[in-house]
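A single protein chain has been omitted from the complex, and every remaining protein chain is retained in its original position.
Chain lettering (A, B, C, D and E) follows the sequence in which the chains are written, and residue indices restart at 1 in each chain.
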Amino acid sequence: MKSLFITDIRDNQPVDSLFLVSSKNHGVTKGGSGYLTLKLKDRSGEIEGRVWDRAEDLGRTFDKNDFVHVRGQATLYQGKVQIRVRDIARVEERKIAIEDYLTKSQFDPEEMAKELMTILRGIKIPHLRALAESFFVDQTFMELFKRAPAGKSIHHAYLGGLLEHTLSLLKLILKVVENYQGINVDLLLIGGFLHDIGKVYEFSFDRAVEYTDRGQLLGHLVMEVEIVNEKIKAIPDFPEELGTLVKHMIVSHHGSYEFGSPKLPQTLEAIMLHYLDDLDGKIQSIQTLIGKEKESRWTSYHRAYGRSFFTGRPEEEKED
Amino acid sequence: MKSLFITDIRDNQPVDSLFLVSSKNHGVTKGGSGYLTLKLKDRSGEIEGRVWDRAEDLGRTFDKNDFVHVRGQATLYQGKVQIRVRDIARVEERKIAIEDYLTKSQFDPEEMAKELMTILRGIKIPHLRALAESFFVDQTFMELFKRAPAGKSIHHAYLGGLLEHTLSLLKLILKVVENYQGINVDLLLIGGFLHDIGKVYEFSFDRAVEYTDRGQLLGHLVMEVEIVNEKIKAIPDFPEELGTLVKHMIVSHHGSYEFGSPKLPQTLEAIMLHYLDDLDGKIQSIQTLIGKEKESRWTSYHRAYGRSFFTGRPEEEKED
Amino acid sequence: MKSLFITDIRDNQPVDSLFLVSSKNHGVTKGGSGYLTLKLKDRSGEIEGRVWDRAEDLGRTFDKNDFVHVRGQATLYQGKVQIRVRDIARVEERKIAIEDYLTKSQFDPEEMAKELMTILRGIKIPHLRALAESFFVDQTFMELFKRAPAGKSIHHAYLGGLLEHTLSLLKLILKVVENYQGINVDLLLIGGFLHDIGKVYEFSFDRAVEYTDRGQLLGHLVMEVEIVNEKIKAIPDFPEELGTLVKHMIVSHHGSYEFGSPKLPQTLEAIMLHYLDDLDGKIQSIQTLIGKEKESRWTSYHRAYGRSFFTGRPEEEKED
Amino acid sequence: MKSLFITDIRDNQPVDSLFLVSSKNHGVTKGGSGYLTLKLKDRSGEIEGRVWDRAEDLGRTFDKNDFVHVRGQATLYQGKVQIRVRDIARVEERKIAIEDYLTKSQFDPEEMAKELMTILRGIKIPHLRALAESFFVDQTFMELFKRAPAGKSIHHAYLGGLLEHTLSLLKLILKVVENYQGINVDLLLIGGFLHDIGKVYEFSFDRAVEYTDRGQLLGHLVMEVEIVNEKIKAIPDFPEELGTLVKHMIVSHHGSYEFGSPKLPQTLEAIMLHYLDDLDGKIQSIQTLIGKEKESRWTSYHRAYGRSFFTGRPEEEKED
Amino acid sequence: MKSLFITDIRDNQPVDSLFLVSSKNHGVTKGGSGYLTLKLKDRSGEIEGRVWDRAEDLGRTFDKNDFVHVRGQATLYQGKVQIRVRDIARVEERKIAIEDYLTKSQFDPEEMAKELMTILRGIKIPHLRALAESFFVDQTFMELFKRAPAGKSIHHAYLGGLLEHTLSLLKLILKVVENYQGINVDLLLIGGFLHDIGKVYEFSFDRAVEYTDRGQLLGHLVMEVEIVNEKIKAIPDFPEELGTLVKHMIVSHHGSYEFGSPKLPQTLEAIMLHYLDDLDGKIQSIQTLIGKEKESRWTSYHRAYGRSFFTGRPEEEKED
Partner (left out) sequence: MKSLFITDIRDNQPVDSLFLVSSKNHGVTKGGSGYLTLKLKDRSGEIEGRVWDRAEDLGRTFDKNDFVHVRGQATLYQGKVQIRVRDIARVEERKIAIEDYLTKSQFDPEEMAKELMTILRGIKIPHLRALAESFFVDQTFMELFKRAPAGKSIHHAYLGGLLEHTLSLLKLILKVVENYQGINVDLLLIGGFLHDIGKVYEFSFDRAVEYTDRGQLLGHLVMEVEIVNEKIKAIPDFPEELGTLVKHMIVSHHGSYEFGSPKLPQTLEAIMLHYLDDLDGKIQSIQTLIGKEKESRWTSYHRAYGRSFFTGRPEEEKED
């Protein structure tokens, strides 16, 4: 457990704690001696560090993306607090607690995975059930799926967030389909399961949540088609049209071209998947925003939503 | 029951059936004699009628918006079938079956109203329950509410459609709130109940669904605020803020400015109401579109949706 | 009269002046003693204040939204000037001049109100004249109407701005209608009078211009419909359609959905009201922007307008 | 005066009237004989004509854009009325009344021109007054200016419409500037005069209103800059900046990029010109639309405006 | 070779020619006898056919999508020409010339394919050259690629159009890259080759150009990723990043979200591919539009382009 988080560091304060090195650059002073400029991170934020003494020697002992033990003093420079580093040493990964560097879901990933598998094993169309199963037996995938975030910042943007969102969506689907006739719940469930799995590779999230090159260049929708094609190929006699219907839900689930879907939802299941996915993400996202500022009656203005949110609750909420 | 619907009238066919007069104009032939040009309607469509003989006399016996008994002959004029009217006579309203002129919900309005009242009587916040109750005891309102359509063409566009949509939305709300914490279900239910009630006065629907002048000039959102204000005033000590939260759901439920909401949804309940209302309308609308063309694999192109819909179903739908 | 405005405070300067407390937070130093962080305002801006000594005692004597007498020293912290407060004491509201905290119209509100009433008493349609009169006799309303701003920042954003804008619009209407036939000037005048009156309750403006909760959740258009409904109900035999035409001008006066009108202007009077309201606001707003920077040939870039404005005038302006 | 207008021609009716030939094509029947297909126009519409007999001989006597005297019989073909032409002969232009082929302003062009010149001669800045005068003495221009329409269809779309609109705008300017300070009325007047003069060459309007090639390829804004440059060059010592301010009003008067202004209005006069021009055009356009359908309470839906207009008037309009 | 094309059929004309049956429906007359309603197509258009006599017998001899020999008489019905079919008989596909039913490129597909292969064999990066080669040896693909259209209507919308467009683009690339440094021509060439190959399966084009279900549900961009993945997997040691760069060009080549690219072009090659593909399509499309109407100075208005095109050429074009 870290002794000090970045968000708590004040001017003049002594620093003795662990950080992740997110960038590391060498410079030379006018006097000709070398120094290091570092960016140090933990889950609470980012701070600049400067190594003025023994920069060359110390610099050889660690690299970008290493965890380090830093000793020094906080100081104000150009209006911002930075750390004047006196000593710095690499720390082995097994000695750090990753949750000090990345936030994570409040739910247990193993529990969530179990619940998700139970739901999907209720699928009646054999080929779709087999498709779900082919992911469950893929241990590499499942390990990533349990840890992946659902995004960098919008919603469920923490370790385990992808699984949390996917499970919530599946449970929502089960409830909503009761209200309508003529919806194929199996298709909708498999669509709900697979709609974001590409995020497992769209992001890297071992030390910080970042886009991978592939993720940035292809996007999770297209990567999901690639993954699903791999799995389908291994299932004997998977009907082509059924595969197309599954992939159609994936490529259309953002709901409109502007949001990066190359196709609009054209089946009832694809339309419903889009709505429920959007609803689940928005509720989580807005509840989080409101939760952070519930002391004041209005949250600050959120540009992505073009509005503030009202945090007040009806006075009679608990009445009667 | 009508003997012949407009959609079935062919060139040269004798006509002897009931219609609604939707327009009636007098003309004079070059020879100087008067004639009548009529538009005749039933629930299947509209057709032109011409009265060449005894036009003055016959014209005195009925008016626009009357039901009439027409005898004559179908004939082709300028590429379109019209009725050359030999005889026409006004029919008393009590002798016609309104469902021959307006389509209606397949569900029984009394049953739906009962189910809706049961749900809303489950509201726990006393003032909100009282607000719902104040509508139930307003018999004039309830009669209209049971008959009103939810629109002219988009979704639930038939007699009883408003009640059908409102009830479906309330049931959907009850299911969806189970999946989330921190949503005030009472607020959401009263919002669901009231979100479209202005349509009761936005449309006239005794013979055809038309916008009223007030409906066209003010819109159902604003009219709902007026109605709710009336009801709230009659409830002792209704908290002002609670009223504001209810009215906020109403004025924001279209979800964005472009769709005519003067305010964006700024509470969790308002956001959820918007999503679920939109979902319920879309599902009903698209299922209707698909239902009409399920013989072909694709529906025709729908400009409002910017797409065709796929009507194919997974082959394994009934498998296992 | 304040001795010192925030905009004039420099590093190291002694401070001895009155301010409005816009926020007040308690903190604890590492040494364990309490301190206060304040936001202090006047009409020229906002500045941070810190109370390090006797924070507990001093903090008990005043609250957020109080006016205070502050004694201390300006000092630079993290690149910004703040006040290190030595002494602070609550000042009674009757001892401060509100115009030190809020800017106001350069015109006399009583004069403007008189001119406005004279114009509106020239309305010929009796029910519309009665509607105007019903506001004039509502003293609570009239007091607010004379003080309310027309906005937080866009145009006429100062005390009395709403009345100034409304009067200017009425005078503009009187001139413009001379150029056209078939415009009902009475409708247009009452529309001009009522189009923004909801701002009286949309904003609170006793110490700073802020949105009220109701204002933010319902908006001034909807609130105006509520107010007008109240007044109309008290006028015997007010024709429903006439009321609808008045309310239509209100709900459509922003001119398009994107700007928050739930209905587009559909009568000549509503269209003209939208144009003239927009013109009057824009002229005042842009003249203010140009006035602030008339020393340079171009104003800075204004994002809301997507442009800079040219401040140069034709050389021959005074010629001949 | 024409004896029969196209809009009044019915199936089977004998035709003996004058028309404008808007297209003329030769064809050959299967039997090998030649025939002519014509489009014939007058101010009320367009109709097809067919010449089956003596097509070669008759065809030699007239050409596209000629006026002709047609004798024949109306007949229904493929659901549309056309004229089976028995005889056709060219008519000299001096024998026809152009207003039978093009609608025109209800105001006298000479009277309007006089009023416009009087207003513009009130300009105080000598160079601007000289600029106006340089147009008045250009007889070729003035003749066109008195006859030109302001458009093909949107507003003031008839002979003399450009002058009518320009004069109305100048009178509007004179009224509106009284309400504001700091507006240079001379600039605004010259801008109002010149803002649409390019339409004189953008359209041809001797027989029908059509875009010229130059008009279509350059547009009236750019053509106006060309014209104004010509005039300015002939005025000694016209200050360059003054010319730029005039041309700026021209190139920005459509108000936004989407409406074809390559520059946004950046001076107060340019902004006001845009608003008042837009207002004047809209009022004329919408009053015309309402005038055409005032029998019904609502006009038909106008796509360009995205709405219908309410034609009802307040019942108390003439009261008191 | 067909003796008569639909576009040339006139009222009353005898018909004796070959057509494609695009729809076939059975009906029953009031008299109780069966009849057939057909849609018949060739490359010039579509016409309705009615079989009144021996409908049952004749109907058994052919089906939708068959080619048929039709004998009958053209006749006018409800303002449109249709064929009253006297005799109809199925014709074997080998007896018809497909180009009577579908238009095709004016260039020889074998020649185009050769030229395309020569260009792509000039690629220097071995894995990319191998990727191109893997398509050349896939005979099934190459046969389709030589026949496929590039679209239903926008550009190169005829048999062989895909190959014609692809080849033109490759040649354009070779020229344009000479003007810039730092562009990887190999990447750009492979991108140009593959950017539209999914159209081979997005459309069916054996009798008419139609979207396939897969094409409509997934779109050619996504289908191309699937195809390229198949090919890459069979090439030993194909570098993953190289594959990603190829697929990035594919998924981004429409250039913006609104046009269905799920990713924006983020490499120089992807950006250039987008521009040159767009240019090549537009030039072919607009040249075709102008070519069809070069008799008049302006083409008709094309909604997709929001404009007419000027067909006039500079008079001095051949001068000097």
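Just so it is clear, a residue touches a chain if its C-beta (ideal position, glycine included) is under 8 Å from a C-beta of that chain, and two chains touch if they have at least 3 such contacts.
All values derive from a computational prediction rather than experimental measurement.
Touch with the chain omitted from the figure is made, among D:Ile9, D:Val209 or D:Val251, by D:Val251.
Among E:Ser17, E:Ser105, E:Thr166 or E:Asn184, only E:Asn184 touches the chain that is left out of the view.
Against the chain not displayed here, chain E makes contact via residues 124-128, 168, 171-172, 175-176, 178-180, 182, 184, 186-187, 239, 241-242, 245, 248, 264, 266-268, 271-272, 275-276, 278-279, 282-283, 286-287, 290, 305-310, 312-317, 319-320.
Taking the whole complex into account, chain A touches the unshown chain at residues 30, 78-80, 213, 216-217.
Mapped onto chain C, the footprint of the missing chain covers residues 10, 13, 76, 78-80, 297-298, 308, 310, 312.
Convention: only the chains that are shown with their structure count from here on.
Rounded to the nearest 5, the angle that brings the Cα atoms of chain B onto chain D is 120°.
Taking each chain's centre as the mean of its C-alpha atoms, chain A lies 43 Å from chain C. Chain geometry summary: the mean Cα position of chain C and that of chain E are 61 Å apart.
Residue positions of chain B touching 2 or more other chains, listed in rising order: 78-80, 213, 216-217, 241, 245, 248, 266-267, 308, 310, 312.
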